[in-house]
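Only one protein chain is missing; all other protein chains are in place.
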Amino acid sequence: MLIHDLRLAVRSLRRNPVLSALMIGAIAVGIAASMISITLYHARAGHPIPWKDDKLFAVTLDTRDDEPPQSFERHPEYPPFQLTYQDARALYTSDIPQHSVMMFRSGQVLTPDNHGVKPFGVSTRVTTADFFTMFDVPFLYGSGWPRAQDDAPGAVVVLSRYMNEKIFGGANSVGRLVVLDGRSYRVVGVIASWMPRPKYYDLNGWEGWEIPEEVFIPFGWGRTLKMSPHGNTNCVRRSAKMDGPDSLYTQECVWLQYWVEVRNRAERDRYQAFVDNYTNEQRLHGRFPRKNNNRVVNVPTWLAMWDVVGEDSRMQLVLGFVFLAVCVLNTIGLMLAKFLAAAPISGLRRALGARRSDITRQHLIEVIVVGLAGGAVGMALTLGGLGGLKVLMFSGRLAHSHNPDRLVLIQSFFHMDIPVMLAAVGLSLLAGILAGLYPAYRIGHLAPATFLKTQ
Amino acid sequence: MEIRPLLAALWRNKTGPLLVAAQIALTLAVVVNMAYLVHQKLADAGKPTGIDLGNVFWITTEANTSDYNYAAAVKADLAYLNSLPGVVAASTANNIPQTFSNSSLTFAADPQTLLNPSGGTFGTLYFGTDRFIDALGLKLVAGRNFAATTVGPPATDFGSAMSAWVPEVIVTQIFADKVFPKGDALGKTVYVGFINKSCVIVGIVEQMRANPLPSQYDQFATQIVILPAIPPGPGGHYIVRTQPGRRDALMAEVDKNFADLQPGRFVERLEAMDRTAEDAREGYRASAIILAVATFFVVMVTIVGIVGLAAFSVASRTKQLGTRRAIGARKFHILRYFLVENWIITTGGVVLGSLLALAAGVELSSMYQMSQLPLYYLVGGVLMLWVVGLIAVLIPALRAAAISPAVATRTV
Partner (left out) sequence: MIDMHNISKVFRTDVVQTHALRDLTLKVERGEFVAITGHSGSGKTTFLNVAGLLEELDSGRYTFDGQDVSRLTDNQRSGIRNEKIGFIFQGFNLIPDLNVYHNVEAPLHYRRMPGAERHRRVTAALDRVGLATRMKHIPAQLSGGQQQRVAIARAICGDPRVILADEPTGNLDTTMSEQIMQLLLEINAAGTTILMVTHNPELAQRVHRQLHIVDGQIDQIHHFKSVQPLPAVKTAAN
């Protein structure tokens, strides 16, 4: 029966090639538009570390002066997303969390052993030791360094996989030396491919759409070498004074990212209480003029707070669905017209014994075929559209990149993974069914005698 | 014109027309809002930078030895660059404009303002030599440039640089007017937040835009303060402006020779300023194109819908149309009937669509922090859809008018 219906459906579509092309085309374009916007949205709405939803928390304190909000501030109720050095140091003393990290991004010059290769700039993460365990960074060789080496600071470095390939040809380089800004560091670890999307642990830069750093060194080097942070530095109190090399470490300026890892919810609540007590106590010394507004938030909340997805993605999603709606309405109209125009044949079939459900089912099958065909064409359009967008939106930045990981990151924006592909199939089926439900119903319920009368 | 029978017939067969009206409504909402959004994005991207983009290029250097003599290197570099034939001016800079890398402080005419909550005017900082404004091609409209002697050797860090800097500044007109609304900024003293220093405005440039930003963030792009200082090393930035047509050749020459001039450092990046500015706008332009293309396709789909309905309407009413002609309708009457019927459907869609467009406009304005949708976009959208509807129905309507009255007597 189904084969018969399918054959009827295909024959019916072939009878009217222009109309069929228009119907399939309308659905295809609508599916393409919504699939492209879903893909882009899904890529940006990714959750990079879901298994640590209850364990990993960003810490922010409201260090700001008590002021009315500025007109351009999107969310004046949120505290700054980074900490001052003084506060980071104080929080670091707490033994409640299992792990804590304070860190910032900077830049250095790497001079390779091989004198034929020019020195080049690298992005450096200056961090305390817990970074690697907290963010589940996978290692190819070796490991991170112990906490003791943060303050010393130990002349050790962890390399990214790309860096290791560039300098050491991908071999196990643990124990070898790397020269950064003229100083030697011993390699203690090489991390495997790691690309959290977004780069949730540090939202500086392209709002989290950046590749991880290329080298990692202990936190103490920041002060020793007067390394300047590559990120937002914001002096949040009028009383702050930037007048010397050490100002970052002594003044009320926020510039450090701070995260903790706890074992469970209860520990998290205890930690929140600890943080609030700390700010209460500091308030007595004239700091933290505002009421307590300290946020210890998990990754999903963090990403939502700073709107990593962005209004462009959201709007494109809505636009995609509106587009699909217009296309479905269009197809309903075309389908209805086609079915009504072909009504005499259905009337004939009914006169020859077909039941109402047969007619309705036959038309529904035709509609589903149109939906799936539209989906298939729509898929091709989607892939083409994503490719074109990639070129359109990133060709400039792509050209600057010497790090192939950046290419991988950008390609991932336009990557349609399995769940999205399944969504595409589902969507085309749904679109076809929605478009055809009413026309199939209408045609099934027309009295057969209506068509057998000559006009 | 037989309006009442037309409406009665339309109502009795309302499914098709309602579907088309719904499409038109959604399309109007999309067209109106996307046109506005695209216009905003292109406007944001198209704002003038005040910089002579076509004749400027910039260099970033990095040190690769710990004993690199930055101060000496900078002096030699500037001498070399400024002496090249074809170079108009070369200066150091702490940040390169159009790269989204900025430093900023707050300023006020009165030191008390800086102590008050939300007091003070935002200013993006650029450290430059006496050749800075010429290196960018900025237009001095009041006062004077820095003297060469005002620019001292580079300090070791930002804080020390702030203490050592000779307290003169050149600012953009918009900054000057913000701090001194009476328009008398030249020669006045300005107090600087965070570093407890005051300085005098010795010159005013017409305009400069540090980065392409949406309009609501304009103050962060256009309020600029230039101070005479060389930024701390060991990495450095240089901005070079050439005579027209000489830039590409000079870029090649500098690329070849610059690194070797000083030991212990290398050229990290060398780029033409207009390229940098283009890349900075890539996102806006691309976003605008995407929206425009999507809107175009939505309109196309709706046109197909209108044409489809009209064609079906003609095909299924062939006998009726022949009969109308038989009883005395002229071709013109038939044409007019279809055009009016179509116009009514379009207008129904447009009325509903206007409500949708305005509602969506409110939502979009708050999402993007833009001002409210101006009404002329809605008017334009309505007119466009009327015209589009008319054009779409024209050929089916002409076909309908061409139906012969003899159709009425056929029995097939």
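To keep things simple, chains are lettered A and B as they appear, and every chain counts its residues starting from 1.
Following the convention adopted for this analysis, a residue touches a chain if its C-beta (ideal position, glycine included) is under 8 Å from a C-beta of that chain, and two chains touch if they have at least 3 such contacts.
Since this is a predicted model, take the numbers as computed values, not measurements.
S.K.: Out of B:Asn102, B:Gln216 or B:Gln320, which is the one that touches the chain we can't see?
M.R.: Residue touching the chain left out of view: B:Gln320.
S.K.: Identify the residue among B:His39, B:Arg144, B:Lys256 or B:Arg330 that touches the chain left out of the display.
M.R.: Result: among the candidates, B:Arg330 touches the missing chain.
S.K.: Could you tell me which of B:Ala147, B:Ala315 or B:Ala406 touches the chain that is not displayed?
M.R.: Within the whole complex, the residue contacting the unshown chain is B:Ala406.
S.K.: Touching the absent chain: which residues on subunit B qualify?
M.R.: Against the left-out chain, subunit B lists 1-2, 4-5, 8-9, 12-13, 319-320, 323-333, 404-406, 408-411.
Simple rule for what comes next: only the chains that are shown with their structure count from here on.
S.K.: Tell me, which parts of subunit A touch subunit B in their complex?
M.R.: Within the complex, subunit A touches subunit B at residues 22, 26, 29-30, 33, 65-68, 70-72, 74, 107, 109, 111, 118-121, 181-183, 226, 228, 235, 238, 240-247, 311-312, 314-316, 319, 322-323, 325-327, 329-330, 332-334, 336-337, 340-341, 389, 392-397, 400, 438, 442, 454-455.
S.K.: Given the complex with subunit A, which residues does subunit B contribute to the contact?
M.R.: Subunit B residues touching subunit A: 15-16, 19-20, 22-23, 26-27, 29-30, 34, 37, 62-68, 114-115, 117-118, 156-160, 162-163, 193-196, 216-217, 219-220, 234-235, 266, 268, 275, 278-279, 282-283, 286-287, 289-291, 294, 297-298, 301-302, 304-305, 308-309, 311-312, 315-316, 319, 364, 367-369, 411.
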